[in-house]
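With one protein chain withheld, the remaining protein chains of the complex are depicted in position.
Presenting chain A:
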Amino acid sequence: MAVFVLDTQHQAQLLTLQAVDPDTAWEFCKVALQLFRGGPQPRMIEKAAKKLDWPPEKLQTTLEAIMALFKEAVKAEIQPEDLQASLTSAGLQSHYAVLLVAAFGESRQEIQTLLQDTTFDTARLKAFDWRFEVEIASRTIHSEIKPHFLLRLELGKQAASSVHLLQMDIPTLIHVTEELESALQDVKSTHAKKMMRHAK
């Protein structure tokens, strides 16, 4: 059983969650996850704080406390029961603790992925799109058939991203696809499987 302790400052901030009704508390968890994904959103927080009649800093610190809780919970690889126990022992009422545990359970996988992304790494492939075009004329040549394969890659880390437009001819497209396909075969190879076993 993993022992999980959140630092006292965050504990206190979490308790302010009890000042709102459970539905609003659930909303807080959703918003906290959004912050995790996309970085700070001061205007949204200001608007929400106004609706609650809270100063924005209070809302910000409460959301940050939820984020810290989720992050530490992922790092500690904690089980839901243990998380609930830790929260109630920190002074949180049981139905709020249940709520937080449920919200954590839903977003656990995503937070894990986001935490992996924050390491200094090459940009991740966020999105890609393709288009097949045929050039039929240009300024220098008035009629020809020239097929182009266009690729749109969106790369980025967390919130920042860059868009790249590239083209390839059909033989290159086939070659690239074959290469990447053989890359996929590699993860199933005995060598790769051996490495995974050792690393664990």
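Following the convention adopted for this analysis, a residue touches a chain if its C-beta (ideal position, glycine included) is under 8 Å from a C-beta of that chain, and two chains touch if they have at least 3 such contacts; residues count from 1.
Simple rule for what comes next: contacts and distances are computed from a predicted model.
Missing from the rendering is one chain, named in UniProt as "COMM domain-containing protein 3" (options: "COMM domain-containing protein 3", "Origin recognition complex subunit 5", "CCT-beta" or "Ubiquitin C-terminal hydrolase 22 isoform X1"). Among A:Thr16, A:Thr61, A:Thr88 or A:Gln112, only A:Gln112 touches the chain that is left out of the view. Within the full complex, the residue among A:Ala19, A:Met44, A:Ile136 or A:Leu165 touching the omitted chain is A:Leu165. Interface note for the absent chain: among A:Glu27, A:Glu77 or A:Glu106, the touching residue is A:Glu77. Only one residue from A:Ala68, A:Ala102 or A:Leu155 touches the chain missing from this view: A:Leu155. Of the residues in chain A, those that touch the hidden partner chain are 74-75, 77, 112, 115-116, 118-119, 121-125, 128, 130, 132, 138-144, 146-151, 153, 155, 164-170, 172-177, 179-181, 183-184, 186-187, 192, 195-196, 199-200.
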